[in-house]
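All protein chains but one are shown in place.
Chain nomenclature is as follows: A and B, assigned in order of appearance, with residue numbering initiated at 1 for each chain independently.
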Amino acid sequence: MAFSTKNCIIIIVLALFLLFSSSSSSAFPMGKKQKHKPCKQLVLYFHDIIYNGKNAANATSAIVAAPEGANLTILAPQFHFGNIAVFDDPITLDNNLHSKPVGRAQGMYIYDTKNTFTSWLAFSFSLNYTAYEGTINFIGADPIMVKTRDISVVGGTGDFFMHRGVATIMTDAFEGEVYFRLRVDIKFYECW
Amino acid sequence: MAFSTKNCIIIIVLALFLLFSSSSSSAFPMGKKQKHKPCKQLVLYFHDIIYNGKNAANATSAIVAAPEGANLTILAPQFHFGNIAVFDDPITLDNNLHSKPVGRAQGMYIYDTKNTFTSWLAFSFSLNYTAYEGTINFIGADPIMVKTRDISVVGGTGDFFMHRGVATIMTDAFEGEVYFRLRVDIKFYECW
Partner (left out) sequence: MAFSTKNCIIIIVLALFLLFSSSSSSAFPMGKKQKHKPCKQLVLYFHDIIYNGKNAANATSAIVAAPEGANLTILAPQFHFGNIAVFDDPITLDNNLHSKPVGRAQGMYIYDTKNTFTSWLAFSFSLNYTAYEGTINFIGADPIMVKTRDISVVGGTGDFFMHRGVATIMTDAFEGEVYFRLRVDIKFYECW
């Protein structure tokens, strides 16, 4: 069979096309034009009960730092500016505080504005259930009064080895200044 | 036209060369040999006024933790070792504290050495102006006495979706122990 340069070029172009299609559907997009489709996604809830001096048995977090003049059983005046809370909160698959936990959310949050409620988050999810075992590490600004807030998923271990992504946080419920529940929609864009 | 294996190989080599050239000019370098040219760069300033017990109206940060024996209105002795400050600082495009802010720098810094001034930073930029809307998340060691210090840009959201990079920090000015201004040269090497 006769074979032309043109045919060879067509085959090469097709091969490169296949190469690019397969790599753009992989976890590692090659540039700005990919569609930003998560390679893995999880929706989880976590539940925070702040220690207020009376709820030692149930509390899952405690104020451990406060600005001058404030104390550690009441969130600080001025939109809690300057409070740091340490937490160990149960993670559940649905929005029910009493569902069987699938892991713990552990770390800290800071209240960091004097004229509105904003916080700053640095924490890990330690998951341990049928679907996943491993940790996910988060940091980011959390402007609480905005309906949904995006923070960074900066790394992971175990089933989330080297993963990166963005987590969308939503205050799903709160009761006074003692309980709040966050819905976290974790979208990984780098999976390994 | 006669067509040889050699010709075909040359075409393939050329095609692969083009493939590599294009991918190395993309945001996702493929190995160690790329030139580390930022895919995006921003120079911004932020301004920190520490609460000292007298400047409540102007202060943008507060000492919220201190080692034993220290208080929360004066930075601790021993090079402020053990102080944690929470901040919500205005970000400006130039070095003028009174320029219109383009966002807020929010998070915490720690003084972490007993025999020199070093700090450790964990914070976010929330930007909201004509050029950019989104957040940038930083962590890293900040050896204050060194002229320029590099910290990690570990993630971003919005216009900085999934970005990573390095930020070079410089103390642009300071006044006693109450005001300091940092120049931040943010170089993204992973853009999406």
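The working rule: contacts are C-beta pairs under 8 Å (C-beta built on N, C-alpha and C of every residue); 3 or more make two chains touch, one makes a residue touch a chain.
Since this is a predicted model, take the numbers as computed values, not measurements.
Visitor: Out of B:118, B:135 or B:157, which touches the unshown chain?
Guide: B:118
Visitor: Considering the whole complex, which of B:66, B:102, B:144 or B:162 touches the chain not shown?
Guide: Missing-chain contact among the listed residues: B:66.
Visitor: For the chain that's not shown, point to the residue among B:60, B:83 or B:157 touching it.
Guide: Answer from the full complex: B:83 touches the omitted chain.
Visitor: Since one chain isn't shown, list which residues of chain B touch it in the complete complex.
Guide: Per the touch rule, chain B residues meeting the hidden chain are 3-5, 8-9, 12, 16, 19, 28-32, 34, 36, 64-68, 81-84, 110-114, 118, 120, 122, 139-141, 143, 150-154, 164-166, 189-190.
Visitor: Hey, which chain A residues sit against the chain that's not shown?
Guide: Output for chain A: 1, 3, 7-8, 11-12, 15, 19, 23, 26-28, 51, 53, 62-65, 71-73, 84, 86-88, 104, 106-108, 122-124, 126, 135, 137, 139, 154-158, 161-162, 191-192.
Definition applied: only the chains that are shown with their structure count from here on.
Visitor: Just give me the whole-number Å value for how far the CA centre of chain A lies from that of chain B.
Guide: Here chain A and chain B have centroids separated by 20 Å.
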